[in-house]
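Complex shown without one protein chain; remaining protein chains in place.
The block that comes next holds chain A.
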Amino acid sequence: MQPLQLNLEARQNLSDLILTITKTGDLYLDPEQVKQVKSICKKSDANVKATYELLMIQLQRKHAQIRYSSTQLIAELFQRSHVFRELLVADYSIFLQLTVGIHQNTLPPPILFAEKTKQLAISLTNEWNAKYGAVYKQIALGYEFLRYHLKVDFTNLVPVTEEARSAEQRAQEEMSRRLRQKRFEKVTREIEEKAEDIQDNLRKMDSCFDILVPKLDDEAVLSAVFNASAGNNHGDVSVDAEEMENEEIEGEGSNADSETPMQHDPLGVFENALGSNRYKLTINVNKDNPVDVEESEENSEVFTTLRECYRLIVKKHWPMVMEWLDVLMKADRESGERRQEYDRLLKLAIDLKKGVADAKSKSEDLGVNMDTMYGLHENNSDEDDEEFEQVDISATSADKKKGKQPKNDTQKLASANPVFAMHGAEILEDDPTYVGGTRTTAVRMAKQLTTAKSDNSSATTRSAAYESSTSTAEDEESRKALLARAPVVPWDDDLALWDKKEMAFNTSGLEFSHRFLGVGDGSNLVSQATLDRMKMRTRIYNPELPKVIKACRFPMSNGKLCMRRDLVRCPYHGPVIPRDEFGQIQLPPEEGGFIQEENMLDDVEEADLINRAVAAASSSSSSFGTRSSSRLQKDTSTWEDIEDDVHQALGLQKIEPKRKRGQAGGAASKKKKKPASALINISKPPDSARARLLKHVASKASKDSVEQDQRGERSELTRNSRLNRWGS
């Protein structure tokens, strides 16, 4: 070991640093400062020794926060420096005394940090024992001592040193890696087993689809489809052939911004109730039921099979495949042969997922889903047909006017004003399912209706109104006059009764007396007094306090006005009296107290005051700006100003002799603030219930009163004893 030469400068640095680090009281050390300490310690072993001594001094402070910070710093240095370890190990029992509180030592308050320090020290001992226990017997002994005598539980400790933390992390990673590996292997086995099943199932479903849904590449089927639907949509509609495989045109509507242009065939136009071939068509595919395959007697077998397969897919295969994918995605990518295996499995899983998803959506398109699991009889889809009812046209048109539409209508309304006249619109109007054309007519009809009615109804209402108005014209006049002077009061219970002369109660006749309304005198009427009371209005009185308490505004020696706001009397300047902006009295004070106090100021002070007042008056006449600024300044005057003033008046020393009068505003801002420290003040007794009670109980006034009571009791006793002395 090199000779321990103390570098004074480094030592000074160290002690400053350690003091600041340990006195912040924060939960975590400032890494920058810790780094500085380390860099100083790194230079020489003498510095390490000095650091150790300083830290032990800090550790002995009777404040848990300082001890906590010191312990953290010790932990930092312990794992770095061999010399530090040697030093600490020699005093390890002292270290434990100060941090854990062994050997009847108690940790200082605050309790929270004491507990934290203890935990930290225990964790450190645990980790150091694991690492250095074999070399430093003292640590092992300390560990044993804690375990054996203090019964400290060393399991489930949070790792505190970096190494322990990283070791724990590594262990966790290793564990999760193993878990992933295990799951991966399991999934591999599962895929090998189940893939065949799923593919079987998919094939089965495919064959079902083949039977149920015609394919587009089959010319015969295609033509059949088109011929079958020629009745209502006869047209050359350009839709993707592949879409046609699953979907069929369900309905069409005319719309201005559609995409598919009609190409020819006016006959089609006519038959489809289209006014012109210049309309554009949108083909809206019904999302609910795109494939128009009905379940019937012939294909019920196929549907049953399909349902079974579907159930299998939804309940078992789909979640299974998703899980496979999940596991495969998370599994470790390895190279070489395993990698190929992995890729193969992943590809297989993705294919399966695609297949299952396809089959699922296809069967859902066919109306097979979890709701329609049990075939035709419980299927409520065909109830839709019965929703159509015979309704008369006017009713429906009225509905349409309100914006309602029949349920099966998915088309948008035609524009209100068709540019081109409708071909055969009259016929179509009779068709209840037709909307576009009838809308305008409906409007027209409604108009006609209202005009026709107005001939009758409006006449009658008008006449009725006229009659009533003529009969009650005078009442109306008086009513208006009454209303004009009637008071407007908010609603309350009394308004219900205000015009009642009498009020019956208990109309049942069974009982005369009422719990609340009192005993009737046989008349079953509420007594007049009660009724009067019930007519009274509840009013809640809230007295208004004076909102603005005036400031004292006594002119102080620093040129400002006293800011104290007291109701009656300022404790420094006597009764509060109205003053102007410069503190001059506007009305002569009634009492002499104020004048007396003013007289106490010495002559110089008074002259100064007068001078300033004069100056202020002159400046106020010249410019308003300065005055307002002075008022601003006045607002910043603080308690100290008042205090200074009073002290001055009483001939006492100022509290802050450094401050110069007249610069008070600047001095206040110049005042240095102590660096904020999170250290908890432990010298202050805790605010306990006992302390609060004691404040009252032990106060002089209460003691006096108790004493007085006791004295009274005692004197009474003596008086009584005198009274009881007989015959003397």
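By our rule, a residue touches a chain if its C-beta (ideal position, glycine included) is under 8 Å from a C-beta of that chain, and two chains touch if they have at least 3 such contacts; residues count from 1.
Going forward, contacts and distances are computed from a predicted model.
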{"item": "Absent chain [UniProt protein name; select from \"tRNA-splicing endonuclease subunit Sen34\", \"DNA excision repair protein ERCC-8\", \"Barrier-to-autointegration factor-like protein\" or \"COMM domain-containing protein 3\"]", "value": "\"DNA excision repair protein ERCC-8\""}
{"item": "Touch criterion as defined above, residue of A:136, A:184 or A:342 at the omitted chain", "value": "A:136"}
{"item": "Of A:42, A:479 or A:703, the residue in touch with the unshown chain", "value": "A:42"}
{"item": "Touch with the omitted chain, as defined above, among A:27, A:90 or A:322", "value": "A:90"}
{"item": "Touching residues on chain A - with respect to the absent chain", "value": "35, 38-39, 42, 79-83, 85, 90-93, 96, 102-103, 132, 134-138, 140-142, 144-145, 148-149"}
